[in-house]
Every structure is written in structure tokens, then in C-alpha cells.
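Note that this complex is displayed minus one protein chain, with the remaining chains in position.
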Amino acid sequence: MVVLREGMCPGLDADLVRDLRAAGIKTVEDVVSSDIEDLAQRCSVSYKALFAIRRVLLAQHAAFPVSGADLYEELLSSTAIISTGNPSLDKLLDSGLFTGEITELSGGPGSGKSQVCFGVAVHVSLHLKQSVIFIDTTGGLTASRLLQMMQTESSNPEEQTEALQRIHVFRLFNIFSLLDCLFALRSGRLQQACAGSVKAVIVDSVSAVISPLLGGKQNEGMSLMIQVAGALKTMAKDFNVAALVTNHVTRSDSGGVQPGLGVSWSHIPRTRVLLERRGEGGGGRALQSALCDPDQVLQTALSHQGRVRPAVVEPLERGVVGKEKTGRD
Amino acid sequence: MATRMLKRTCLSNDVCEQLKRHHIESCKDLLSLTPLEVMHVACLSYQKAIELLQSVSKAVAPPVTTALELCKKQACFSTSLPTLDKLLRGGLPCGTITEVTGPSGCGKTQICLMLSVLATMPKSEGGLDSGVIYIDTESAFSAVRLVEIAQSRFPDYFNCRERILNMAGRVLLCRDLTCQDVLNRLDTLEEDIISSGAGLIILDSVASVVRKEFDTTLPGNLMHRSDLLGHKASTLKYLAHQFNLPVVLTNQITTHLGGHGSEDAGFVTAALGNTWSHSVNTRLILQYVDSHQRQILIAKSPVAPFAVLNYTIEKQGICLDGDDSQETLYEGTDPGLQSIRVQTGFTYNLTQPM
């Protein structure tokens, strides 16, 4: 809803704005949706002038249609695929994280979500030599762990130092700080704050700040959650970055685990991966993806050197979706 | 403290009225909301909502002291069993819950009676010089036995009838035979504590009422039972801390079935479950060695190591065997799963009639 202001378009002067306001027309939507003849009579303005104003306002504020072919061209030229650093996870995600989209990792406590996030950050900053924005809401980020992971990849200390400098960390613990941060990044400070181009934005974890808001006798929590989603999506699209978020799990009535934050959030990420802890290693299962083959299972081993090492990728049988092993220690 | 009304705090009337429209009248109601909910009901920005919560918190939060100030308070209640006192670093700690558990006939009620006598004795004799509140759920309290213990254990002190009457007069006996009665009693106990000048609370026994009324095989009962026990535990802890007195409870035993597919048939352990084991601060287990000899095990204690003491029940109550310097330490395990020896057989000798 955009407020009518004088000078917004030729012919819209202060008197006209005042007259319109007196008639109860305050925003562009009101102008567009009201009857011009009736309005012309009430405000004693000429019908032609109002019609012209309305056309200009429509042209200014309406969305511009784009053809599918143009969209496809744009997608091909601007989307990049960022490897996570783990070939088997890449295979599960259909070759990696897509820029312009949100990927979600969910799992129980200790299942390795933060480790995968660290792995991605290390890979992007060390190998791809791009900047990473890491928003930490749980306090789980330990720089020495990042260093440890880097040390297994490269033995050159200068490289490691540079790579560490490319990872920008924000520590925020409530929803409003998170929103401030995301909007600030979106409004262009992304490129400004980080010398060099940012290729990945990691939020670990998004459920920690959102789950205290959901439920209860108010609805604002849900709307704030959707705004976070919106901010992340537009940031991903506008700046061509890959967004990776982590989520917690809840137990459904039947006893199985499912990602948290409810059904409303489930539509936000393009790809969702559910990590489970089984014995010594971990497991990952893609839940939903518009791109890759769903119900693929991969076994990974989280070694102490930190990299999520691939073991085996086995596709689950089609149609046997319910056969999930929820074994955990 | 939590039930304090918002009107009585430093909040302005407008805010109170606003909150009242949403049925938020006490501090507890307000503090149970998340900041976003407070923003919604009080129509405030996030900053202001946090400030509101802080100002209400000031009215509710308990005071901060340092540990040094704890030194000034009475720390322990001596049990008159020297070895036990030494292990417990002075006796039963004041302000905490001590549980005595064991099979039937082992001496739990005897210990309770003995401690009641001790509490009424003057400080010079090692007592607390205070009243006792004895909540009896099994009708096991015997005044005759109380007097007998007093006279046999401290013959010098209780040499005249007056002192005995005085002692008996300070033990306030409450017979509550159902769970709800016990809860009601606990909720109103503060006044009794103040009026009788109590320095010791005994609840004999916690398990009997709960187990009588809750059949845990029925669904939902287990949770209800845990809630009830949790409520009791927190009320007792509050009373114990507020008035700095020791609380003694008795518990029963149950059979813990062995794991799935294991060979052994299970073992006997303290009743009321794992959550209850968390709630008590000290657990003393009584068990049988043979029909005459019994043992006290210190199974859970913040100050004492695992130890075993032998005792018998005499006319004067509990008597420890062995010298003071001899302590048997044992390798302990989870106090909720410590196995307890019960009496398996009976030996008897016909007593010749005099």
C-alpha cells in the first residue's frame, strides 16, 4: 500500500492529494480500485485528468511481466552451483547448493548439522575463495574447529588465515536482531561489509530464534517467521548467493521425527535434508527437493578431522517411504 | 512470590488494566509469556516489553546472597549415631530432603520416632530444641514407643514425667490417609510450622498413599503420579529452605524387572521411580543382613561417600554395631537402582515363658 504523495506523477499536486484524501482516498490502491467517474464527481476534478493519473500510477506500480524464455536464460546465466565439499552430499543435492535458493538441514541434537555448515563454509572460503556470511544463533561456532577443518585441507598457514578472514560471523540471539541483520545485508551492505563477493549465507540455526515465537495466543510469530523467509529468499535471488539454514526436529504423533517449525515453514526451503545419527556415523536423507531424486539415503561418517566423509549413497526404494530407521543412541 | 499480584508491583494502573483485559493478573501469568506475547497483550514495542518483564521480575526474583552467609545458619541435625554423623559431616543437612527407604519391618518408622525425640531435646544435648511435625499416612505412629525410646536412650535427661510430657507435647501428629489430604496438609504446613516452632518435618510414608491410589498400569496414571510427587517434593523443598529445617521421608521398595531378555528375574530397589530419586537430596537405604542384623547404606548424598553401617533395633531405638573408627565403604551405583536385600527367611526360637 503506497501512500499518495504530491509529485508522484504529473498532474498530482498538493490540492488534488488533499481533495482525494478528503474523499477517503489515501493510497494508490484506493485510486486504482475506485470508480473514476464517481471520484471525479466527488472531488470535482476532471475525469480525464484522473484517468491519466490512474494510468501513470498503474504503470509505475504494476509488476512487469517477463517471458518464460527470458527467465530461463537469466537462470542459466546467473545460477551457480556450490559444492558442499562432500561429494556424496553433493550427489544427494544434485551436485550441490544452488544459488538463489534456500536449502535446509534438519536433524536431532548432535546429528551433525553444524558440522556440515562448517564444512560448507570452509570449502567455500578455502577452495572457492569466496566470502561466506555465517549467522550463528546458537553459539555453536568455534573458530578453532573451522581452523582444524581447514588444516586437513591445506597446509599453508597463509591460505588458512585468508580463508578465515573470508568468513564473516554474526552472533545474534533473537528474532529482531536477525531481521535487522538480514535487512541490512539485503540493502546492499552485503557487498560493502565483505570485501569480495559473497557466495553463501549460512544461518545456524533458524529454529532457535523462531521456535520461541510460535504458538501461544498471538500470530505475530508466524508473520515474523515468514518475513525471515522472505528476506532470505530475496537476498539469495538478488545477490546470487546460496542460503543454507538449519532446523531442529520434533517427534510426530506416530513417533517418527520430522523437521520443526511446522507446515508453514516447510514450503520455504527448496531442498530439505534430514540428518540422523546412527551409531558411529551419521546418515542423511533428502526429504523434498524439486531438483534431485527424493528418498535418496546417504551414509556419512563424521570424522574427527571434521570433514563429512562420504561412505555410501543408497537410494531408498520407491514407495517404501515409511521405512525410516529412527535409531539414535 | 510468584503469585504476587501485578497491582502490588510498581507497574502503572493503565498497564495493569490493559493486562487484566487479557486475564493476566499475577506475576506468574505475565512471566509465563514470551516477549512477543507480552508485546501483543500490552501493546508495547519489543524494548518496552523486555523492560516490563524486567520490572516485574524485580518483584518476584529471590534475593542474591553469597555462600559465606550460609555459614551463619544451622547446618546439620545430629542423628545421635556417631558414625553416621561423621560420614554425613555433622548429621542430616538442614534445608534438604532426606529419604529413608527399605523393606517393611526394617526400622524406618523406628528411625523417624528416634529423630522426633532428638529434635525436641535441647541444643546442649545435641537436639534442635524445637517441635516436630509428624505426618503419618500409615497409622504406624506409636506414642508408647516414642516414650520408650526417649526413656531408654536418654535416661538421664528424661528422668521425670514432666520432661516426657513436654517432649510428647512438642510432637505434632497429623494423620492424613489419602494423597489429597497430604497435599492439602503440605500446602498449609507453613502456619503449623510457625505456630509449633517446628524444627523437623517427618512424612511417613510418601510411598504408601501414592501407591495405594495410583495404579501405574493404567495409562495416564504414571504422569499424574509423577506430577503429584513433583508437587510434594517442591513444596517440601520450599518449606525446608524457607525455615531451614531437615525433612525426613520414608519410602518403600519395589521390584525392578530385569532388562529385556536377560536371565535374572530383577532385583529389589527403592520405589517411586527415577524422577523421585532425583528429587531427594539424601537417600539412606535400610536392608537386612539376617533376621536380626540390619544395615544402613548411604546410597545418595552430596557430602558422604557410599558407606555401609550395621545396626540393630533395640529398646532405645537404633544402635550401631562396631566401633566408631570402622567404616565399611562399598562401591555404589545409581541410587535409583541400588539393590536392597530383603528378608528371605525367618528363624525363630521359642521364647520360654517366664
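By letter and in written order, the chains are A and B; residue numbering begins at 1 in each of them.
In this section, a contact is a pair of C-beta atoms (placed from the backbone, for glycine too) under 8 Å apart; a residue touches a chain by one contact, two chains touch by 3 or more.
Keep in mind that, in the parts below, contacts and distances are computed from a predicted model.
Could you check which of "DNA repair protein RAD51 homolog 3", "Cytoplasmic tRNA 2-thiolation protein 1", "pyridoxal 5'-phosphate synthase (glutamine hydrolyzing)" or "Large ribosomal subunit protein uL29m" matches the UniProt name for the chain that's left out?
For the chain not displayed, UniProt's protein name is "DNA repair protein RAD51 homolog 3".
For the full complex, can you list every visible chain touched by the one that's not shown?
Answer for the hidden chain's contacts among shown chains: A, B.
Of the residues listed, B:Arg163, B:Arg211 or B:Lys237, which one is in contact with the missing chain?
From the options B:Arg163, B:Arg211 or B:Lys237, the contact with the absent chain belongs to B:Lys237.
Looking at the full complex, which residue from A:His123, A:His168, A:Lys199 or A:Arg270 touches the chain that isn't shown here?
Checking the options A:His123, A:His168, A:Lys199 or A:Arg270, the one contacting the hidden chain is A:His168.
For the full complex, which residue in A:Thr84, A:Gln160 or A:Thr271 touches the chain that was left out?
Touching the chain that is not displayed is residue A:Gln160.
Please identify, in ascending order, the residues of chain A that touch the omitted chain?
1-4, 26-27, 108-110, 114-115, 118, 121, 125, 134, 137-147, 151, 155, 157, 160-161, 164-174, 176-181, 183-185, 187, 189, 192-193, 205, 207-209, 211-216, 218, 220, 223-224, 227, 231, 248-251, 255, 260, 302, 304
Touching the absent chain: which residues on chain B qualify?
That gives, for chain B, the contact residues 1-2, 27-28, 31-32, 34-35, 39-40, 42-48, 50-51, 53-54, 56-58, 60-68, 70-71, 75-76, 86-87, 89-90, 93, 95-97, 226-227, 230-231, 234, 237-238, 240-241, 260, 273-275, 277-279, 281, 283, 299-300, 302-305, 307, 327, 329, 331-337.
Here is the rule we use: only the chains that are shown with their structure count from here on.
For chain A and chain B, what's the span in angstrom between their mean Cα positions?
About 53 Å, centre to centre.
Could you please specify the touching residues of chain A with respect to chain B in the complex?
Going by the criterion above, the answer is residues 174-176, 212-213, 216-218, 220-221, 224.
How about chain B: which of its residues touch chain A in the complex?
Result: residues 22, 33-37, 39-41, 46 of chain B touch chain A.
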